[in-house]
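Here's a structure for you.
Note that this complex is displayed minus one protein chain, with the remaining chains in position.
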């Protein structure tokens, strides 16, 4: 008895809807994701068809977030008509395999706005202080 | 209904008997013919504890003659309860009803503290000292034999010098037992039989059995006799045997394997002792069949003496003998070259050297029996849950080493 291999043990119908999505592993306060292909209707902790990558959302000691992608298999499943969950699509977009997801642009824009607002507020506060 | 009636009657009988005992018969119930016999006395409350214990643990006279039950009478530890009574302690207090009568004459005695008695403790200590000492026989761990203070496995020094010197020799006892023979005039005669092995740790070794009425004499006799029966045993690289071999004596069968440097002696304790005395350091031996000690010793010695040299094997089979050395990354070293290279190797010979030296025997290699829980549901679940921690130990070690 052991953990299922990366090639997966999930059973699936030929014409059922497949999805490329994250599976949250790790533990409390330490998320770690597997990027997998599975039947769309299934729960994330059910057996998967195939694991095609990993994603570590916590930055490492070099301040990087590490993503591993089996691009060959991802392209295969996308060609087969697999769907994508939004986070997975965003990640693939950032990686350069797919076009950037619109939501990434939105997040980037919002982050910039927030940063600008912050800066503005600080400058105002400084201005008040100098007056 | 019937059951309840029965219960009732039994209860009545019981209460009757109790009442009879106390002799009071104020309102006697009708006496039924059924009574349960009740004895007031038995050996249990007539005899003192010592005698009862002796009755259980002692051996009969006949048994004693045969040497049975030698350990039963020994005192193992001191009885610390001796000299102590309930009510008399460190503090000298009168407890009416416990260590003094309640009424003396017409006075009611009250609880009272008396001045402390200093002699009491001394008296108890004296009593304990006088009880005699029980002491375990102490042996330094180096001198110990196979088991506790028993003689087998222990060293009894080199054989006594008679004509020749036995420098660097060591003798170890392999067996020490009592044997009997019948004599016409004396009946059963008891003697000690000792089997011991002596050797110089460098290829010389000899063994002998000797019998004597005293253990000490038997030890000495067997030691000296072993010294007279030395045999020369060739050692390979001064640490092991030349090749695997099979040997047997009676129903004892031994398969002995040559092992690389640092392997150690993985075999029966008697063979271990023999090897240590002779100077063999690495060897594996498996005994099949009888484990009679004398037979093991004889079989092992026969095997050691019947080893063939590489040159001998090579000449007989007309094969080269080579050693494939894994520690040297597969270097193949020639051990022997047949004398007459012109002859073609004998096709009838076994091509496998292991088969040749074991005389076409196969060692029975039993499969390890899997644990009973191996494929149980619970164990499978445990293994699955445990798998996520499989790398933790190495990671922890790595982190402790690199401080990251």
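General observations
By written order: A and B. Residues from 1 in each chain.
Keep in mind that, in the parts below, a contact is a pair of C-beta atoms (placed from the backbone, for glycine too) under 8 Å apart; a residue touches a chain by one contact, two chains touch by 3 or more.
Throughout what follows, contacts and distances are computed from a predicted model.
For the chain that is left out, the UniProt protein name among "Protein ECERIFERUM 7", "Trafficking protein particle complex subunit 2-like protein", "Vacuolar protein-sorting-associated protein 25" or "28S ribosomal protein S22, mitochondrial" is "28S ribosomal protein S22, mitochondrial". Put simply, the hidden chain is in touch with A, B once you look at the whole complex. Only one of B:113, B:138, B:326 or B:365 touches the absent chain when the whole complex is considered: B:326.
Contact with the omitted chain, checked across B:116, B:214 or B:261, is made by B:261.
Chain A meets the missing chain through residues 53, 59, 62-73, 91, 94-96, 100, 104-105, 107-109, 111-112, 115.
With the whole complex as reference, residues 243, 258-262, 317, 319-332, 334-335, 337-339, 341, 345, 351-353, 356, 402, 404 of chain B touch the missing chain.
One rule holds in what follows: only the chains that are shown with their structure count from here on.
The distance from the centre of chain A to the centre of chain B, with each centre set as the mean of the Cα atoms, comes to 65 Å.
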